[in-house]
Each structure stands twice: as structure tokens, then as C-alpha cells.
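Mind looking over this structure? Questions follow.
Removed from the display is one protein chain of the complex; every other protein chain stays in position.
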Amino acid sequence: MKYAYFPGCSLSSTGIEYDLSTRETARVLGIDLWEIPEWNCCGASSGHLTDHLLSLALPARNMAIAEEAGLDVAIPCAACYARSKATELAVSNSAEMKQEIEEVIERKYEGKSKARALLDIIANDIQSEDVKNNVQKELKGIKAACYYGCLLVRPLAVGFDDPEDPQSMDNLVKSLGGETVDWAYKTECCGASCPTTMPETGKKMLERIFKSAKDAGANCLVTACPMCLNNLDMRQGQVEKAYSEKYDMPVFYFTELTGLAFGVEPTKLGLNKHFVDAMGLVNEVLKADGGRETA
Amino acid sequence: MKRVGVFVCHCGSNIGGVVDCAKVAETAQDYPGVVYAVDNKYMCSEPGQELIKKAIKEQNLDRVVVASCSPRMHEPTFRRCVESAGMNAYFMEMANIREHCSWVHSAEKDKATEKSCDLVKMAVAKAIMNKPLQKATIPVTDRALVIGGGIAGIQAALDLANAGHVVDVVEKEPSIGGKMAQIDKTFPTLDCSACILTPKMVDASSHPNINLITYSEVEKVDGFVGNFDVTIRKKARSIDMSVCTGCGVCMSKCPSKVDSEFEMNLSKRRAIYTPFPQAIPNKPVIDRDNCTYFKTGKCGICQKVCTLDAIDFTQEDELVVTRYGAIITATGFEQFDHSVYGEYGYGKYPDVITGMHFERLINASGPTMGKIKRPSDGKVPKNVVFIKCVGSRDEAKGKAYCSKTCCMYTAKHATLVTEKIEDSNVYIFYMDVRTGGKGYEEFYNRTREKYAAQYIRGRVSKVFKQGDKLIVRGEDTLLSRAVEIEADMVVLATAMVPQEDASKLAQKIGIGYDKDHFFTEAHPKLAPVETHTQGVYLAGACQGPKDIPESVAQASAAAAKVCGLLSKSEMLTEPIISQVNESICVGCGLCVPICPYKAIDLKTISERDHGNIIERLVADVNGGLCQGCGACTVACRSAALDLKHFTDQQILAEVNALCL
Amino acid sequence: MNNIDLTGIRESNNEKLQEVIKESGGVRPEDCYQCGKCSAGCPAVFGMDNTPRQIMRFLQLSMVDEALKSNTIWMCAGCQTCTVRCPKEVDIARVMESLRVLAREKGYITEKSINLFHELFLKSVESTGRVYEMGLILGANIIGMKPLKDAEFGLPMISRGKLAIIPHRIKDNGEVKRIFENVRKRGAKV
Partner (left out) sequence: MSVNEVVQEKEKEVEQNWEPKILVFACTWCTYAGADLTGLSRLQYPPNIRILKVPCSGRVNPQFVIKAFQKGVDGVLVAGCHPGDCHYTSGNYFTRRRFLLMRRLMEYIGMEPERFQNRWISAAEAPKFQQVITEMTEEIRALGPNRKLRDDQW
């Protein structure tokens, strides 16, 4: 199984753990990731919020390079995925759009190379049996609130799962031996760049997510998006302060959990890089299995 | 050569004041075939008609053209007139020189006269080509079929039976009663549904003219108005109806329990059951899919306990064919399946229920004995949220139309919550409140004023569980603020949709249905209970969302129409129908889908061809169904179809006459 | 509160409205029946001065300037919840997007900091091919005259190896710059 890999800007900085754990997970599962050489930023929400054509053209260059290599593109970041998918669909649905985009990027792109969400590949393409067979440490003690955010499954044409009650990530966590909770904020927006630009609004949006997850009995959140993780992880303390409430809710990338279950060293996955301490829960999981303790 | 007589009418000065009628008559003398032409003050008057009759005899006429007013006015008059002189009625043609000439060209007398001449010439040309046609008679079977035994079907059957006609009611469930049997109280008066429905059910079952054929379905419909041959499948009941007394012992002993459809799965029934205690007929059926005996061959307890030996596991479905003069479809509706609403929990939250669940919850004989308890934990809810227009008025997930009854039944439910639960709060999310009907607006206002229901204008965006509460989030569009309610129970006013198999039934009967699969009426205003298929009528919610008063009114209207049809032993059929020239029909079938009345079928004929018998397909027009529109004639590339009285030849003769 | 004079409002604003409709790919404001489902589900509605439904209402009444001047269009996070749930299949997220584009063109930027963030973001993409997050955070705060906002995260980020101090630059022979140029040639204001 070989994919062109588009990590996106976040994964080389704020989302470094996502990149690390993605590569580890792919290695175990035998997925060959070929990083698109000299890929450019997809423009994420800023392009999309600013100019329609630009928002399609930026991802198109990356997709074009992948198409030259004859590969579909695996994309971990939900925002990058949504933008790239939108480009793929725009090009395949309209010959006019295809031409305009090709003129703008000065390359050929026919929509043959498909944008694929990494979660979709790992949770849905790979048989859960194959995943289970690679599990070395069952994730006993993980009670995850799987948080899909808004971009991964919306709108319907882009999403690969149900927009109101998606299950891909839940099923994946379950095949790793963890538990998941049924909760209501799975696909509610985390505020995207809102917490940076409009902190008060942003905090309120986050507060509801933490509260709902906690009330549902979760002890951690799992995401597939660096923007979501940053908001949920980095700002959790701020929100706790503002609402005088303790959540203590480590936030994982789903790839960190696969990596962990596949027996990868936690530091190799970047699990020590989180703002809300994740190692406590990680160690509990490892211990529960009678495994070793890591610092 | 035909002998045509032309009669030009002055209509007092109506025509004569503009058109030079004498000149028209004189000109007509020269038209091919015309042997006699006169003008007269009033053709439709006694003397005018006498003039025609006399001329027919004296001039030995075999065609008559009357140039006068519109045929929409006096065609029947002149047809009768020539008929009484022994001529075939269809040998008479009219030229409309009043509405289409003198009245619209009053200032241009010469031109009007010239035009009148042309119109007469066209009519003469057509008349010469006319063929004698006879109105045929077909026998009418004095027996009606009602499909569906809800309130609409019951009402129609009672009206027909009281008028002296024999009626069969086919109901697919083990009992008649329909949705009204499930409803607790009825708006706008809040009288108890059972109190007004069950007497009607009993009347229907005891009426000597009514046969209830329950647990049965229509399999096939052949024939046409007056003579429908209907095949009915009587599903095996596994009970000998002639022996069973309905004592109910079997039902109490049956060990196999399943969800009760009648109780909206809120309680259980047995595998041998009647849907509800007042069922009619009050004799059980065995639900074979859930009976242990039918699944494993073991059990048979019911058979053992039945002292009358009424249980018969060997019964088989029975097909009966009966002839009916008319059919009323009254198959009603179903509730929209709201599990497509992910944002309302995909139908997974037990405390998010539909209006019909709610009816069962407040019904004194329902699963909770009329105490409103929420399904998840049996707690009495304090905050109840109603969401209207679920599935209705929602093009993205449901149906574009308004279901018409839910505004009213939601108001009803709100009053009942407030009456039954002390300190309860009712919130109703609505987009519009539609209360067209006598006493309806007053009812709604009482709900707000006296029962203090909170009406919130907005569509709910999401319902989700938080602990044991359901959080309902919507916008109060009048305040432009998002609002949230912590509800104990949420009731969805789900859309009324036709029965799942409605389109299939429509195809069997040969009636139309709209894109939502409601049956289509012949005309939305002036023929609301008729269908395009003569002899088939509609009643109740199968034609579109309707409440009980409307369903009953429509049922009585349909019954009146059927009475009109069945009151005579024969009916006349219009002879202006399409005909197939079998010798040139190639059996391509292009005409078949064109006919809006499904009057054309292909049939096989045998022919002698050089001494061999060969079989081939040809089109066959059913005279009972054809309405004479002529659409098929144009579709036929072989020109094998023609419309009587408006044949290609006749129309071309008119065209030629105009031009030469 | 002032009265709104609706007389002739359609005629005088028709051109602007057509622009919005064109920019949003042919959305029809009259399809909206003002049910509010979009607004109730919108995660950002708390910070908006008008609900998304009211934006649609402005458009229905051809009050395009009111829509363009509302902070709603800047608060919108583009999450599409509204679009997915709208019973009338109105693509509101797309409407928001196109209103932002038009508002920038017309210089109606009610939420300067949000706009600024997006501008800096794209500037970074244009000059380096990728996003330089450190610069983005600092830049947004400094130019936005809130130098200390979010500063608390700066050091911990760097220490966790999550923020590069020096921007990453791709070797694309100016391809990305040309994408921006080509888009500008087609009338984009970026």
C-alpha cells in the first residue's frame, strides 16, 4: 500500500506529534508514505475564507505532483484534507474549473489522484483484523471521546462518514482495545482559528466540548486534526481557569493511540509533547497491561 | 356522394346583425356535397328544429351542418334533433359563427361573412367524412370495493351500504380502524377517539350490506368502470373465523411475545393476537413470523387451550376474484421515519418519540394506562419539548409539503401534557402555526393562553443527550438568539407519508400518484375524489395529508359518486375513442406508455398468412378506459391508431376545405 | 431603533445582490424560509452580532451592506454545520465565504484581527510556500496591537519543539508565488 504523503504545515511544527505518530503507525501497518517533495501549504482556512480560486489552487499544486507520481494522497490534517478534497471534486466535476486551476498552478491536474483522509485509510481501508493483529498493548483504561471536529465529515460530498454521528474513529479505538463514549459533540466545531482571534467566543466553544466529554465519562479526547488538538490541548488550561472547572483531559491524535497500541515507544510518538499531561494516562494503560513503565 | 344540408342561424341579430346569413347559405350551395342550404332566425327554436327534420326527410339528407353558436352550447340539442329524424347523431356538425365570428368581428361585416363561409365549408368537409357512431352501454355491477378500513374507508362503506349497495372492505391489518383507533382524543373538540370510532366500526361489521375482508390485500385489478375484476389475497389467519368466538384464551397463554405495532412498540403482544381490545373482527390471527410453532414446529399451546378447535395451522392464503362496479381507495398514511435525522439522534434516543407514540402514552388503555411516562426509565417528564415539521417542509431530508394535521395535534398534545402533569412545562418549536379549520385557531389560542404552552419560533438544530436530559437547541428567530432547553422528553410531529406500498397499489389499480406517492385526484378543485380512471375514487389521507373531518367528508363524497355510478344497471360510453387498425399495427408498443389512462395494451392475434397460422402482437384499446384524448394517434408511426370522430382524414378534410 | 425603508430597496441594491449570488455560486436567498436551524447549530453564533439566519434575511431584503458590515461573516469558522443541516439546502457557509470576499473588496472589514490573521497567514504562504506559525502568532499580535496575547504559549511551544524559530522555505522555483500572481490576475484581492 503506497500513498503520497501530505503532512501539511502544522505537522512540521505545532502538530509534530501527529507527524511522528503517523509515520510510526504507517510503518507498522506496512503503509508506504512518499512525502510530496517541496509541498506547499494548502492555504487551510485562510485561503478558503479569503478567495475561492486561491483556496482551490494551493492544494492543487500538491495534488498535481502526486498525480505525476501516480499516487493518491494520504492527508492527516482534517483542514488540509477538506481543502484538498474540495479541489479534487472541483476539478473532476467541472472541466472549466479544471482548466482554470491548471492555468493558475501551471501544471496538469485532472483529479485522478484522490485526496484521502488518513483516518479513513487506517480506520476503513485496513481491515480491523489487520489492526488487531498488530496490537501489542491493548488500550485498557482508555475511555475516549472521539472528536471528529467539523471538517472531516462535512459536507457530505467530502466526508467519508456520517456527518452527525461518525463511527470510524470509535471503531478504530475499539479495535485497539480501548473504550469509547457516546457523546454529543463529536462533530461540533472547536472554533478553528477563533480561539486565537476571538478568545472569549473560542473558550465558550471549547468549554462545551470538555464538559460534554467529561459528562459522558471520557478520560481523554481523540482527534484527527492538529487545529483541533491545539485548541483542545493548549487552551484547556485557559478554559479551566475561565470556567473554574477542572477537566484533566489529555488529547490524543488517533495515530498516537495506534502507535501506542502497536508497542511504539511513547516518546517516539511525541506523547511527551502535550500541554495537558498525557503520560499519566499512558503509563496507566501500559501498566494495566502489566507492561513496563516509561518516564 | 353524400347529401349535406346547411342551416345558417341568425340568432336574432346576434349573428344576423353582423354576418350576412343569406349570403352564407347561398355560398354554401356551391360547396361539394351540399344539396340544400337555408338561413333561419333561430335554429335552436322549435320551428328551427322542425325545419331541419323536415329537410332531412324531404331532401333525403344524410349529413347536417348547423352554422350557429358554439357547439359547447347546442351540440346536444342538434344531435338530438337529427337523431329524432332518424339520422345518426354524429352526422351532424356545427360551425361556430357566433362566439368565434359575429361577436368578435362586429365592425367587419364583410370579413365576418367571409369567415363564416370558411367555417361552414370546413364543417361540411368534416361532416362528409363522419362515420356513424353509437354510444355503447356497458353493464354495471352493483357492488363496491373499499380498500383500507380506516375512518375514511369505514365511512365510505357505511354511506354506500345505507344507500343499498353491497360493499366489501379490504383491510390489510387483522382489524379495521386505522390510525384513528390509535389516537386518544381528537382535536378540536377533544372527544375521545374510541368513543366516536368504535360505534362506527361495530356498525360496519354488523351491517348486512358490508363484508369486512380483514388481513387481506388486493393482488390484482382487471377490467374497467362498472366491471372491475379484483383478485384479493386473504392471508392465512390460522384461525377458523366461523368457529372462533374471540374468547381470547389462546392469546393469554401464548408464550411468544413481540413488540406491539399498535402500541408503537411501547409494549408487547403475543404471536396470536388481536391488535387492540376493541378490534373488529375481534378474532385473533397468528403472526407466523413470530410464532414458535411456525418457526420450530414445537409449541401449539394455543391449539391445545382452544376448546372450540378454532386454530388451524394448515390454513393457506386464499385468492378470491370478485367483480365490482366501483373502487374506493382509502389506504391512509404512515408516519415519516425520522431516523434520517442524525441531529435528532437517528431515532436512537428512546425519549425522542413521535406524535403517535405520544397518543399511545396518553391513552387510558395504552401501555402506561394513560400516565405520561417516558419510555427510557418510566419517569414522568416535567419539561416536554415538541418539534413541529419533522420530515415535513424539509426538502433536504424529508418532504416539501406541509402535513396539515401536526400543528393541531401538537396543540392537542400540549394541552394534554399540561392537564395530566402538574407543574409541567411545554415548549413547542414551530415555523408557522397553521390552523385553517372551524374552531382550530380558537383551539390553538387556548393552548397558548389557558395552557401556557411556550411557542418558540424556530427549527431545532440539534437534540442530544446530556446525562438523563435531552438538550434541545434551536434559535428563537423572533429574538435572534440561540436557545436551549433541558427536556425530559421530546415529541416529534413527524410528517404524514403515504403507505410504503402506495405506488405499487396505484399501479395495480391503474391510478396516478404524485412524486410523494399520494394518489392523484382527477382535478384538484373540481374532481377531488375522482381519479383519472373512471370508476376509481379516493378517500382520506391516501390522497394527501388530512385530518379526520376532512377524511370523513371526502369519504362521503366518494360514496356519493359511487352511488351515482351504481344506481343504474348500465352506463353509456362515449363512442369517441381511439381505434387500432390491426392490419397495419406492427405491435411496436410506442403508444402504450403515451396513454394517460393506461387504456392501451398489446395483445396477441392469430392470422392466416399464406396458409400458415401466425401469431403477432398488436395494440388493443380498452374502450372502457379510453377517454378520447388522441395523444396515442400521434405517437403511432405506422398510423395504425386513429381517434373516432377526429380521424386524421376528418381533420385533414377540414384543413383542405379551409385552403382550397 | 430606526425604521428601515423598504421602498425600492430591491431595485437600488439589485446589482450588489447579484454580485453576492454570483460569488456564492448561484445560491438563492429566497430559498431560505427563516427557520433558524443554521443559527442554532452554529458553533460561533455566540460572538456574532447577527445570526446566520439574519444574514440570509438581509439578503432576502436586498440589504447587502448590512450583511457585509456584520461581524457574523468574520466570526464564521467555515465549519459547514449550517449547510449540512439546512432543510432548504441553502449553502450558507458558501454565502459567508463570498460575503467575506466582497467585504474585503469593498473595505468593510469589521473584524480587523480576524482579517489580519488570514492576511498574515497567506502572506507567509506566498513568501515561503508554507506557514511560518511563529511569525504568524507574533505578527498577528503585534500588528493587532495586542502584543501579549497568546504569548504565554510561545516559549512552551518552542521548548516542546513545536514552533520553529526560523521559517521553513520550500524550493519551488517560485511556483507558489506565481499561483498568487495568477489568482490576482483573475481579480482576486489577496
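Should a chain be cited, it is by its letter among A, B and C, assigned in written order, with residues numbered from 1 in that chain.
Everything below uses one rule, namely that contacts are C-beta pairs under 8 Å (C-beta built on N, C-alpha and C of every residue); 3 or more make two chains touch, one makes a residue touch a chain.
Computed from a prediction, not measured in an experiment: that's the story for all the values here.
Participant: The chain left out touches which of the shown chains?
Facilitator: Checking the complete complex, the chain left out touches B.
Participant: Out of B:Lys57, B:Arg72 or B:Lys220, point to the residue that touches the absent chain in the complete complex.
Facilitator: Once the missing chain is taken into account, the touching residue is B:Arg72.
Participant: Hey, which of B:Pro188, B:Gly342, B:Pro375 or B:Gly630 is the one touching the hidden chain?
Facilitator: Among B:Pro188, B:Gly342, B:Pro375 or B:Gly630, only B:Gly630 touches the chain that is not shown.
Participant: In the full complex, which of B:Leu51, B:Val166 or B:Ile576 touches the chain missing from this view?
Facilitator: Answer from the full complex: B:Ile576 touches the omitted chain.
Participant: Specify the residue from the set B:Lys2, B:Lys41 or B:His100 that touches the hidden chain.
Facilitator: Of all options in B:Lys2, B:Lys41 or B:His100, contact with the hidden chain holds for B:His100.
Participant: Quickly run down the residues of subunit B that touch the omitted chain.
Facilitator: Its contact residues with the unshown chain are 70-72, 96, 98-101, 103-108, 111-112, 114-115, 118-119, 122, 512, 532, 576, 594, 596-597, 627-631, 633-635, 643, 646, 648, 651-652, 654-656, 658-660.
The rule is short, and it goes like this: only the chains that are shown with their structure count from here on.
Participant: Pick one for the touching-chains graph, please: line, ring, star, complete, other.
Facilitator: complete
Participant: State the pair of chains with the top count of C-beta pairs in contact.
Facilitator: Chains A-C share more contact pairs than any other pair.
Participant: Taking the mean of the C-alpha atoms as each chain's centre, how many Å separate subunit A from subunit C?
Facilitator: 23
Participant: Measuring centre to centre with CA averages, how many angstrom lie between subunit B and subunit C?
Facilitator: It comes to 53 Å between the two C-alpha centres.
Participant: Could you put a whole-Å number on the gap between the CA centroids of subunit A and subunit B?
Facilitator: Inter-chain centre distance comes to 55 Å.
Participant: Residues of subunit B that contact two or more other chains, please.
Facilitator: Those would be 343, 462.
Participant: Send over the residues of subunit C in touch with two or more other chains.
Facilitator: Correct list: 46.
Participant: In their complex, what parts of subunit C are in touch with subunit B?
Facilitator: 33-42, 45-46, 50-51, 53-54, 85-89
Participant: Would you pull the subunit C residues touching subunit A in the complex into a rising list?
Facilitator: Going by the criterion above, the answer is residues 23, 43-44, 46-47, 75, 77-81, 83-84, 97-98, 100-101, 104, 111, 113-114, 117-119, 121-122, 124-125, 129-131, 133-134, 137, 140, 149-150, 153, 156-157, 160-164, 168, 170-172, 175-176, 178-180, 182-183, 186, 188-190.
Participant: Where on subunit B is subunit C touching in the complex?
Facilitator: For subunit B paired with subunit C, touching residues are 343, 393-398, 431, 457-462, 473-477, 480-483.
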